[in-house]
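Here's a structure for you.
The complex appears here without one of its protein chains, the remainder shown in place.
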Amino acid sequence: MVSATSLTSGFGIWDPILWVLAIIIGLVIAWILWSSGFSTYKKGTEQARPYLSGNAEPPKGEVHIRAGNLYWGFTEGLKGYYQRIVPLHTGIMTDYLLWMFWVAGILLIIVMVV
Amino acid sequence: MFWNLPYIAVVLLSVIGLATILLKRNLIKIFLGVSILTSAVNLFIIALGYREGGIAPIYTYAVSENMVMATPQALTLTSIVIGVATIALMLSFAVIIYKTYGTVNVDEIKELKE
Partner (left out) sequence: MIPGYITTNAPALLIAVPLLGAFLSPLIGKISRDARALWVLAVMTLTALIGYFVAFLVYTEGTLLYVFGATNATLAVPPDSGGIPIRIIFTLDAMSALMVTIAVTVGFAVILYSLTSDARRSGLEAYYTIFLLMIGAILGMVSTGDLFNFFVFLEISSLASAGLVAYKVEKGRAVEAGLKYLLVSTIGGIFFLFAIGILYGQYNALNMAMLADMIQWTPLDKLALVLVVAALAAKCGAVPMHFWTPDAYSMAPSAVTAMLVVASQASLYGLFRICFTLYGITLNYVTIGWVIIILGILSMIIGVTMAIPQKDIKRLMAYHAVSQTGYMLLGVGVGLAVLGDQALLNSYGMTAMEGGIFHIFNHAMYKGLLFLTAGAIIYQVGTSDLNRMGGLGHRMKWTMIFFIIGALAIAGIPPFNGFASKFLIYESVFAFSPLLSIIAMVVSILTLASFVKVFHSVFMGPPLPGNEQVREAPRTMLIGMTILAAIVIISGIFPEFFVQNLITPAAHALTDQAGYISAVLGGA
(Lines give C-alpha, C1' and ligand atoms only; values in the text may rest on other atoms or scores of the structure.)
Protein backbone atom coordinates (compact mmCIF):
# COMPACT_ATOMS: atom_id res chain seq x y z
CA MET A 1 0.00 0.00 0.00
CA VAL A 2 1.58 3.23 -1.13
CA SER A 3 0.20 6.44 0.24
CA ALA A 4 1.35 10.02 -0.03
CA THR A 5 3.28 9.82 3.21
CA SER A 6 5.17 6.61 2.60
CA LEU A 7 8.92 6.52 2.13
CA THR A 8 10.25 4.29 -0.63
CA SER A 9 13.79 2.98 -0.64
CA GLY A 10 13.64 1.22 -3.99
CA PHE A 11 13.36 -2.09 -2.17
CA GLY A 12 10.61 -1.49 0.33
CA ILE A 13 8.08 0.97 1.61
CA TRP A 14 7.73 2.50 5.01
CA ASP A 15 4.57 4.34 6.00
CA PRO A 16 4.82 6.10 9.35
CA ILE A 17 1.12 7.01 9.35
CA LEU A 18 0.15 3.34 9.48
CA TRP A 19 2.60 2.85 12.30
CA VAL A 20 1.16 5.78 14.24
CA LEU A 21 -2.33 4.38 13.72
CA ALA A 22 -1.16 1.01 15.03
CA ILE A 23 0.34 2.68 18.10
CA ILE A 24 -2.87 4.61 18.73
CA ILE A 25 -4.98 1.44 18.42
CA GLY A 26 -2.60 -0.36 20.78
CA LEU A 27 -2.83 2.46 23.30
CA VAL A 28 -6.63 2.43 23.10
CA ILE A 29 -6.72 -1.31 23.73
CA ALA A 30 -4.32 -0.88 26.64
CA TRP A 31 -6.48 1.90 28.04
CA ILE A 32 -9.63 -0.26 27.74
CA LEU A 33 -7.92 -3.12 29.59
CA TRP A 34 -6.57 -0.74 32.23
CA SER A 35 -9.90 0.99 32.82
CA SER A 36 -11.73 -2.30 33.21
CA GLY A 37 -9.69 -3.07 36.35
CA PHE A 38 -10.80 -2.43 39.93
CA SER A 39 -9.94 0.96 41.32
CA THR A 40 -11.37 0.29 44.75
CA TYR A 41 -8.19 -0.47 46.71
CA LYS A 42 -7.87 1.17 50.12
CA LYS A 43 -5.14 3.79 50.31
CA GLY A 44 -2.75 3.73 53.23
CA THR A 45 -3.27 0.04 53.97
CA GLU A 46 -1.37 -3.11 53.17
CA GLN A 47 -3.03 -3.14 49.75
CA ALA A 48 -1.06 -0.15 48.48
CA ARG A 49 2.34 -1.33 49.76
CA PRO A 50 4.86 -3.17 47.59
CA TYR A 51 5.20 -6.86 48.45
CA LEU A 52 8.81 -8.00 48.65
CA SER A 53 8.45 -11.64 49.78
CA GLY A 54 7.41 -10.45 53.18
CA ASN A 55 10.60 -8.46 53.80
CA ALA A 56 10.49 -4.88 55.00
CA GLU A 57 10.67 -2.27 52.24
CA PRO A 58 14.11 -0.60 52.13
CA PRO A 59 14.39 3.22 52.06
CA LYS A 60 13.52 4.79 48.71
CA GLY A 61 17.04 5.88 47.91
CA GLU A 62 18.39 2.34 48.11
CA VAL A 63 15.78 0.82 45.79
CA HIS A 64 17.06 2.65 42.72
CA ILE A 65 19.56 0.75 40.61
CA ARG A 66 22.28 3.25 39.77
CA ALA A 67 23.76 3.61 36.31
CA GLY A 68 27.10 2.08 37.27
CA ASN A 69 25.40 -1.25 38.04
CA LEU A 70 23.49 -1.47 34.78
CA TYR A 71 24.84 -3.70 31.98
CA TRP A 72 27.45 -5.16 34.26
CA GLY A 73 26.87 -8.50 32.58
CA PHE A 74 27.35 -7.05 29.13
CA THR A 75 30.73 -5.52 29.87
CA GLU A 76 31.73 -8.63 31.81
CA GLY A 77 30.76 -10.86 28.89
CA LEU A 78 32.76 -8.75 26.44
CA LYS A 79 35.67 -8.38 28.83
CA GLY A 80 38.25 -9.46 26.27
CA TYR A 81 37.05 -6.75 23.90
CA TYR A 82 36.80 -4.00 26.47
CA GLN A 83 40.23 -4.80 27.94
CA ARG A 84 41.70 -4.08 24.52
CA ILE A 85 39.59 -1.09 23.53
CA VAL A 86 39.33 0.96 26.71
CA PRO A 87 43.10 1.32 27.36
CA LEU A 88 43.46 2.82 23.87
CA HIS A 89 41.60 5.88 25.14
CA THR A 90 44.63 7.09 27.02
CA GLY A 91 43.59 10.72 27.26
CA ILE A 92 47.10 11.87 26.27
CA MET A 93 46.82 14.43 23.51
CA THR A 94 49.94 13.43 21.59
CA ASP A 95 48.47 9.92 21.31
CA TYR A 96 45.45 11.47 19.60
CA LEU A 97 47.77 13.05 17.05
CA LEU A 98 49.73 9.83 16.66
CA TRP A 99 46.51 8.04 15.71
CA MET A 100 45.83 10.71 13.14
CA PHE A 101 49.28 10.29 11.60
CA TRP A 102 48.83 6.51 11.57
CA VAL A 103 45.54 6.84 9.71
CA ALA A 104 47.06 9.27 7.23
CA GLY A 105 50.01 6.94 6.66
CA ILE A 106 47.90 3.83 6.18
CA LEU A 107 45.55 5.72 3.87
CA LEU A 108 48.52 6.92 1.83
CA ILE A 109 49.77 3.36 1.40
CA ILE A 110 46.30 2.13 0.43
CA VAL A 111 45.70 4.93 -2.05
CA MET A 112 49.16 4.72 -3.61
CA VAL A 113 49.20 0.94 -3.95
CA VAL A 114 45.62 0.21 -5.02
CA MET B 1 69.14 20.78 -7.43
CA PHE B 2 69.49 24.21 -6.02
CA TRP B 3 65.94 25.25 -7.01
CA ASN B 4 64.51 22.43 -4.91
CA LEU B 5 66.12 23.81 -1.78
CA PRO B 6 62.91 25.40 -0.43
CA TYR B 7 61.06 22.12 -0.80
CA ILE B 8 63.83 20.23 0.95
CA ALA B 9 63.60 22.78 3.72
CA VAL B 10 59.82 22.20 3.84
CA VAL B 11 60.31 18.46 4.27
CA LEU B 12 62.99 18.98 6.92
CA LEU B 13 60.86 21.46 8.83
CA SER B 14 57.84 19.13 8.66
CA VAL B 15 59.85 16.23 10.02
CA ILE B 16 61.30 18.40 12.79
CA GLY B 17 57.84 19.68 13.66
CA LEU B 18 56.24 16.24 13.70
CA ALA B 19 59.10 14.80 15.74
CA THR B 20 58.83 17.63 18.23
CA ILE B 21 55.09 17.12 18.59
CA LEU B 22 55.34 13.37 19.05
CA LEU B 23 58.55 13.03 21.06
CA LYS B 24 58.49 15.98 23.44
CA ARG B 25 56.42 15.79 26.60
CA ASN B 26 56.36 19.46 27.49
CA LEU B 27 53.25 21.31 26.30
CA ILE B 28 55.21 24.42 25.33
CA LYS B 29 57.62 22.36 23.24
CA ILE B 30 54.69 20.66 21.53
CA PHE B 31 53.31 24.08 20.66
CA LEU B 32 56.72 24.95 19.24
CA GLY B 33 56.42 21.85 17.08
CA VAL B 34 53.01 22.98 15.86
CA SER B 35 54.48 26.36 15.08
CA ILE B 36 57.35 24.81 13.11
CA LEU B 37 54.87 22.68 11.18
CA THR B 38 52.82 25.78 10.35
CA SER B 39 56.00 27.48 9.15
CA ALA B 40 56.75 24.50 6.94
CA VAL B 41 53.38 24.84 5.24
CA ASN B 42 53.81 28.57 4.88
CA LEU B 43 57.22 28.10 3.31
CA PHE B 44 55.76 25.49 0.99
CA ILE B 45 53.05 27.83 -0.28
CA ILE B 46 55.33 30.82 -0.62
CA ALA B 47 57.86 28.70 -2.53
CA LEU B 48 55.11 27.64 -4.92
CA GLY B 49 54.43 31.28 -5.64
CA TYR B 50 57.88 32.02 -7.08
CA ARG B 51 57.91 32.71 -10.80
CA GLU B 52 61.17 33.34 -12.57
CA GLY B 53 61.26 36.81 -14.12
CA GLY B 54 57.97 37.80 -12.57
CA ILE B 55 57.30 41.31 -11.30
CA ALA B 56 55.62 42.00 -8.01
CA PRO B 57 52.14 43.41 -8.67
CA ILE B 58 52.88 46.66 -6.86
CA TYR B 59 54.56 48.63 -9.65
CA THR B 60 52.11 50.72 -11.60
CA TYR B 61 54.13 50.93 -14.80
CA ALA B 62 55.35 47.36 -15.08
CA VAL B 63 54.46 45.22 -18.08
CA SER B 64 51.23 43.62 -17.05
CA GLU B 65 52.05 40.26 -18.69
CA ASN B 66 54.97 39.72 -16.32
CA MET B 67 53.11 40.53 -13.14
CA VAL B 68 52.68 37.70 -10.68
CA MET B 69 49.34 36.91 -9.14
CA ALA B 70 49.84 37.49 -5.44
CA THR B 71 47.60 34.61 -4.37
CA PRO B 72 50.25 32.49 -2.56
CA GLN B 73 51.46 35.55 -0.69
CA ALA B 74 47.91 36.35 0.36
CA LEU B 75 47.36 32.77 1.45
CA THR B 76 50.55 32.77 3.48
CA LEU B 77 49.68 36.03 5.21
CA THR B 78 46.27 34.67 6.14
CA SER B 79 47.79 31.42 7.31
CA ILE B 80 50.36 33.25 9.46
CA VAL B 81 47.60 35.24 11.13
CA ILE B 82 45.61 32.08 11.79
CA GLY B 83 48.75 30.41 13.15
CA VAL B 84 49.38 33.28 15.53
CA ALA B 85 45.79 33.11 16.81
CA THR B 86 46.02 29.36 17.29
CA ILE B 87 49.32 29.46 19.14
CA ALA B 88 48.08 32.30 21.34
CA LEU B 89 44.94 30.35 22.27
CA MET B 90 47.01 27.21 22.93
CA LEU B 91 49.42 29.09 25.17
CA SER B 92 46.59 30.65 27.14
CA PHE B 93 45.14 27.17 27.64
CA ALA B 94 48.57 26.00 28.81
CA VAL B 95 48.64 28.81 31.38
CA ILE B 96 45.30 27.71 32.86
CA ILE B 97 46.34 24.06 32.79
CA TYR B 98 49.57 24.89 34.59
CA LYS B 99 47.65 26.89 37.21
CA THR B 100 45.10 24.14 37.88
CA TYR B 101 47.03 20.92 37.29
CA GLY B 102 50.46 22.21 38.33
CA THR B 103 52.14 20.56 35.36
CA VAL B 104 52.73 21.01 31.64
CA ASN B 105 53.70 17.39 31.03
CA VAL B 106 51.24 15.88 28.55
CA ASP B 107 51.48 12.48 30.18
CA GLU B 108 49.95 13.94 33.33
CA ILE B 109 47.23 15.94 31.58
CA LYS B 110 44.73 13.14 31.26
CA GLU B 111 41.87 13.82 33.63
CA LEU B 112 39.54 13.03 30.74
CA LYS B 113 39.98 9.56 29.37
CA GLU B 114 38.16 6.32 28.49
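Each chain carries a letter (A and B) given by its place in the written order, and its residues are counted from 1.
In the analysis below, contacts are C-beta pairs under 8 Å (C-beta built on N, C-alpha and C of every residue); 3 or more make two chains touch, one makes a residue touch a chain.
What you see is a predicted model, and the numbers here were worked out from it, not measured in a lab.
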| field | Contact set of chain A toward the excluded chain (per top definition) | value | 4-12, 14, 16-17, 19-20, 23, 60-61, 63-68, 70-71, 74-75, 78, 81-82, 85-86, 88-89, 91, 93, 95-97, 99-100, 102-104, 107-108, 110-112, 114
| field | Residues from chain B at the interface with the omitted partner, ascending | value | 21, 30, 34, 37-38, 41, 44-45, 48, 69, 71-72, 75, 78-79, 82, 85-86, 89-90, 93-94, 96-97, 99-101, 109, 111-112, 114
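In the analysis below, only the chains that are shown with their structure count from here on.
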| remark: dist(centroid_CA(chain A), centroid_CA(chain B)) in Å evaluates to 46
| Residues of chain A touching chain B in their complex? | 86, 89-94, 97-98, 101
| For the complex, which residues does chain B have touching chain A? | 18, 21-22, 25, 30, 106-107, 109-114
